[in-house]
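Here's a slice of the assembly, chains where they normally sit.
Letters are used for the chains, namely A, B and C, taken in the order the chains are written, and counting of residues starts over at 1 for each.
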């Protein structure tokens, strides 16, 4: 452990954002657990404020179990596994000591429970259509697991603009909004024009033909005529939920 | 002149959509004027209801003048030249006997004047931003020159949705709407959700970076979640105005 | 229900396009049925003239059944479900009280029967090849279910131009034409040059190699040298049939 990290750790203890117990454990734990196929970073929570999350796609159930065990060993009590299909989820659940809470729509596995929300305000997750929920839920659950109060606005696509306008209140009150849409992705622009907080747009792969697996929505969102919108990868609900968390936890002026 | 066309010509005379004078002239005029570089179709107005329009791009001023002269020779009193730059417009104006009325924003040259509107109702041309006017005006002028009453709604992009909502009346009253937008092209979807008439979406090349010269708007419009929208080529204001005219002149049930 | 919509409703009653019974039912029904995964818009028929259609792809059979039940509850007697695969169709049929009429080629499920045609004239649906029928039928059935007389011209691709020319009569008589083609999509241009009514071009994903799943046909149709053509998304037979319906029902001049 480098000097600088240790200083930061102790500063966080001083600030109260890391408990003395956590700090103590860090000082005793190896910074990285080497599994051969993966280097588990045991101090990421210290360095970046959020512990490592497991991206389940492209990993075998065995590898996921191994990484979970290393994390639990290193004292991490809350684990998020994204892009986890049902079959692997069952295998992981069977192998681990703690129960795995599996959210099928979002394809997320959870060890532990969500913390109490401690962000600056609320995170709104808005989704254009029923088919976009798998991404919207990934964003919403991620934000909840990181300590945010989430307001869900679903099936509010712009083809029936009145559905969106009827939620003007929630949009105006949000601290950060995640706008999830496939097809032409216009939801982000309309919300961007209504909101006075940052909007994170998530294009989804919902659509066919010239939607090109989400590219149409991605391009629309990147070219939004509304200001204050930024974009994450197609179907990247996790990334949007994660950044929404960061924005909702931005340090307040002293 | 084929038998079938002549029958149709006479039927149109009978219907009143072609005057006897026009019919007489057709019977005396060669069906095609061969200019070497172009075959001018002198009976298109008879066959398809609209005389030939000159697409100015990629033609020299000399070629455009030659085609205009052949049309005038064949009795066509109203000529539309699209994608005509100012320099060529001046050359054409100088060479032709009738005056050329040049509309700089739309890059259109006109011989003759617009007819009285005789369509079923109004054509609304809506444009998202100031930079989209060169396309919107091409659509509007084309529709006017073909005999349509045009209502212009400009600078009504979705980033300030209230601007569009304040025109709900005109949108509800339209017979056909041309929705012109660059960047993310969301205007078409929102109008499509508000209107109960056909919407022709025109993507424009306005934008930069990942707009790819209008591709982002094109894809958005093709993937619109609203029903009743069809799309023309990027910047093709003429095509949209032309089809709006056709829709606005659809034969009514007897 | 907003004032403006109510006025429009009553105007429609006055015009005869909405029956007093329908109007009465609307005044008693909640404008939206919230199902959690979907907001069913019960007044779309009033506002836009056509009731909500269910896009079956990406929805579970359970969700589709739920939406159908909400619609039936709200008094809608005719339901169209597009992109419905056979397995889901069977599940929906088993669950609903009314029979589901399943059209396998078009992948459409229908509750209720088609109304008598009441459009201005006929809708021609032309398809280039045998493999394009799944899209052409989606367009044709959609138009029929919305109240249009449909003329089908199938296997009329341009590689044997005489096949198309032999249908010149139907093309000349149409009020609107839907041109369906994959591969190089040239059908739209040739029909566009023959017709004097609007043409809606539908590219299909039929082809291989450099057809890129319908992109070659899409681009060809967007770049058509014929005037009066607009384009919908690849394989979007529904959208074309829907817009053809709108064009065929454009309000006639008083």
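What we mean here is this: contacts are C-beta pairs under 8 Å (C-beta built on N, C-alpha and C of every residue); 3 or more make two chains touch, one makes a residue touch a chain.
Small disclaimer: the values here were computed from a predicted structure and weren't measured.
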In total, how many chains does the complex have, if 3 are shown? 8
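Following the convention adopted for this analysis, only the chains that are shown with their structure count from here on.
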Two copies, chain A and chain B, superposed on Cα atoms differ by a rotation in degrees, nearest 5, of 180
With centres defined as CA means, the chain nearest the overall centre is C
Per the C-alpha centroid definition, the whole-Å distance linking chain A and chain C comes out as 39
The distance between the C-alpha centres of chain A and chain B, rounded to whole Å, is 49
Could you state the distance in Å from the CA-based centre of chain B to that of chain C? 26
Chain B: positions in contact with at least two other chains: 222-223, 227
So, in the complex, the side of chain B touching chain A is made of residues 128-129, 157-161, 165, 183-186, 189-190, 192-194, 207, 209-212, 215-217, 219-227
What residues on chain B touch chain C, complex-wise? 4, 8, 47-50, 53, 118-121, 168, 172, 175-176, 195-198, 200, 218, 222-223, 227-233, 238-240, 242-243, 246-248, 250-253
Within their complex, chain C touches chain A through residues 32, 36-39, 41, 44, 57-59, 63, 203, 205, 213-215, 218, 233-236
